[in-house]
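Below is one structure, written out as structure tokens, with a few remarks after it.
Every protein chain of the complex appears in place save one, which is left out.
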Amino acid sequence: MSAPVTAEVAAIKNLKQIAREEFILPGTAVCGGCGGLEGLRLAAKVLGSKTVYINAAGCFTLLAVYPYSPFKGSWLYTTMGGAAAAAQGVRDALDVLMARGKLPVEDDVQVVVVAGDGSTYDMAMAANSGAIFRGLDFWYFCYDNESYGNTGVQMSSATPYGARTTTTPVGSAARAGTEHGKKDLFEIWRAHQPAYLATVSPRYPVDLTNKFLKAKGLRGPKLFIAHASCPTGWLFEPKRSAEVAKLAVQTGIFALKECVGGAVTHTHIPRRRKPVEEYLRGQGRYAHLFEPTRNDAALRLIQEQVDRYWEAAAKAGAASS
Amino acid sequence: MSRAADLERAAGRHERGRLLTGNAAAAWGASLADVDYIPAFPITPQTEIIETLAEWVADGDIAARFVTLDSEHSMLSAAGAAAAAGARVFTATSSQGLLYGFEMLYAIAGWRVPLVLVNVSRALASPITLEADHNDILAARDSGFLQLHAETCQEVLDSVLMAYRLAEDARVMLPALVNLDGFTLSFTREPVVVPEAAAAAEFLPPYEPNHAAIRGDRPMAQGPAVLSGLAYSYFRYQQQLAQLNALEVHEEIAAEFAARFGRRYGLVEPFELDDAEYVLVMSNAFATKGKEAVERLRSRGLRAGLLRLRVLRPFPAAAIADALEGRMAVAVIDQNLAPGLGGITYQEVAAALYDRPRRPPLLSVIGGLGGKDISDVEFDAVFHDLRRAAAGESVRSPRLLFTQAEQERMQTLLRIAGKGAKP
Partner (left out) sequence: MRVRFHGRGGQGMKTASRILGSAAFHAGLVVQDSPVYGAERRGAPVAAFTRIAKAAIRERGLIAAPDLIVVADETLLFEPTAMPLAGCSARTVVLINTATDAAALQERLAHLGRIESADFTSLVFSITHTLVGLSTALGVAAAALVGLSLEESLAGVAEELAHATLSRAAYEANERLAQEAYALADAWRAVPEPLDASLALAAEAAPTALLAAAPAGAPGTQLVELRFEPPARATPTICVANTPERSTGSWRQFRPLLQRDLCNACWTCFVLCPEGAIALDEHEFPLIDYEVCKGCLVCVHECPTHAFATEKEVR
């Protein structure tokens, strides 16, 4: 399913090789400092304007609110559960119209699903699985702000252990806030054997750009899980958005990796990982782990999870490549 | 059977047609409409439609792309999105499937994309059963879809073609539902004349979207939020105005269809109405049984008649009121039930008649739920009620049709299910 369609695109080495043109224009109604938007904006610089974004209901509903749109290309706003299926419809439609001579080949576009974690990890799980299973030639950009952000920050199955949301509040009977761990979407998707699968961070623009460039040469499902630092939902000052995203990587909480042909490669290995506390402390959603009393057990659990992850990664040899 | 073999067998039998099920007729409709895309998902009693189309696509008989999705929500998402990309799209479902994808009906209508969705009516769970009633299709009555309801297999095929013409007309530009009854049409073979492909193509020229399409460098954001009552009202009102246009456009298309193919379909179908005093209002396949009852009662000297509802959205209120005004009494037989209210189309027919000075007494009758038969005796009872109503007697309405024999059989089932003796 992952036959390369073009020669490998040369990777970039520094910021200054990132495209200067914007394909998603400013002035949208999403929050200032939105890490998800930053990720999508950088992705769009690789994707260009011959692109249709198929948007699941979520925060990014606000990207285009009548009569304003930020897109130089196309956009189709769909439901929380149906974006990948809609992508299937669009891809199939364009293919059949071209095959039947009803659409000039130069009018073809790339099909890109844009969906939050609530959509991706929860409601659209089956529809996504279906699209990937069918080998659909499309892109999937999941901006993971670890909650149902648009409805005011409720728990999704991407919400990490210990984070407070409005449906996992902190109380005497629930000291950690969210009690379950985050669903491992990367591994679920990996089992589907997509053409390309990667995690990206808005604070690692070169890594992000290179992953999109690499995927551009592949036909089939090209799947991205973007860490989407979210000032509004995670409760930190908007200016710290990129910093928070960076800390997630530096503490090892968010692993930058990719998977081609089943093998996982970590594209950035934090040599000396910062303690997870440095990431957690600056976010109001974790404040209860520190005040009024320190929840050592919860903090230890989070640290151990991260340590275990990287130990396993090192063992698997993935980290060495 | 392959499409080629079918065509071969049909050669030389053009006038009498060939025996096709309602499902096969629907597939023929899609095929003659030369659709581009068929997203699919199985559900009884619709499945045969997509199986038939899958086979024709596999054989290379039709140029459409066929894809099986993972649910009806996905199927309708794919269907709507493909139409939004500019393709002519056909799909089909039934009952639970229609409800599973329900969210998308409003979305698709809101996108103003003219796909055709065939619904094979089947009663809704719970409890589950497989045969027809119309709660599924009528749940979609406010979605913005046009609705055409077929009585015969021939009408299924013809309605699919007409639905595309109507849906794609620039004065309308809305998606359409074509309804046929599960089992009573879907699995029933009867003679169907299949139009020549060339004639169908002349009747239905290619779809040329310019209001909604996805094309290389051209910016178009489709289906955005409006987040204001103002813009929301404007776009919803436009759906209403487009639906109203469809009344007139339908008559134009029906006239052209009649001229070309010799079969005439109105918004409503009058049956023995000219001098009728006692009139049944029905829709879909059981209307055939109603017509039979009308003839039977006419042979006994009662001036009976029937009005069949065919186009339900847009709702042809004037045509219905014109047809029913001044009758001695009218009964609307609803093959659906809105618990706590009664029959659904009864309410709409009553509203259509309300401002007519000579509006007749109007009875509501519920029958045929889950495909349950409506017997001669029951039709007789309805006509009896109509005469009493005309004479000014008070008559129970809505009447829930259920016979003594059925009552007894039900008692047996209850006993077997361990519910003890009848109270």
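Labels A and B are assigned to the chains in the order they are written; within every chain, residues are numbered from 1.
Just so it is clear, a residue touches a chain if its C-beta (ideal position, glycine included) is under 8 Å from a C-beta of that chain, and two chains touch if they have at least 3 such contacts.
All figures in this text were calculated on a predicted structure; none of them were measured in a lab.
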Open item on the list: Given that one chain is not shown, what are the shown chains it touches?
Closed with: A, B
Open item on the list: For the chain left out of this view, which of A:98, A:188, A:213 or A:242 touches it?
Closed with: A:242
- [ ] Just name the one of A:203, A:227 or A:266 that touches the chain not displayed here.
- [x] A:203
Task: Residue among B:54, B:226 or B:338 touching the omitted chain - done: B:226
Open item on the list: Which parts of subunit B face the unshown chain closely enough to count as touching?
Closed with: 110-112, 170-171, 173, 210-212, 218-228, 231, 234-235, 237-238, 241-242, 244-245
Task: Residues belonging to subunit A that touch the chain removed from view - done: 15-16, 18, 20, 22, 24-35, 37-38, 41-42, 61-62, 64-72, 150, 170, 202-203, 205, 231-232, 237-243, 291-292
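The working rule: only the chains that are shown with their structure count from here on.
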Open item on the list: Can you work out the whole-Å distance between the CA centroids of subunit A and subunit B?
Closed with: 43
- [ ] Going by the contact rule at the top, pick out the subunit B residues touching subunit A in the complex.
- [x] 36-37, 39, 63-65, 67, 69-71, 73-87, 89, 103-104, 107, 206, 214-228, 231
Task: subunit B contact footprint on subunit A (complex, rising order) - done: 49-50, 52, 54, 61-62, 64-67, 69, 71-79, 81-90, 92-97, 99-100, 102-103, 106-109, 126-127, 129-130, 134
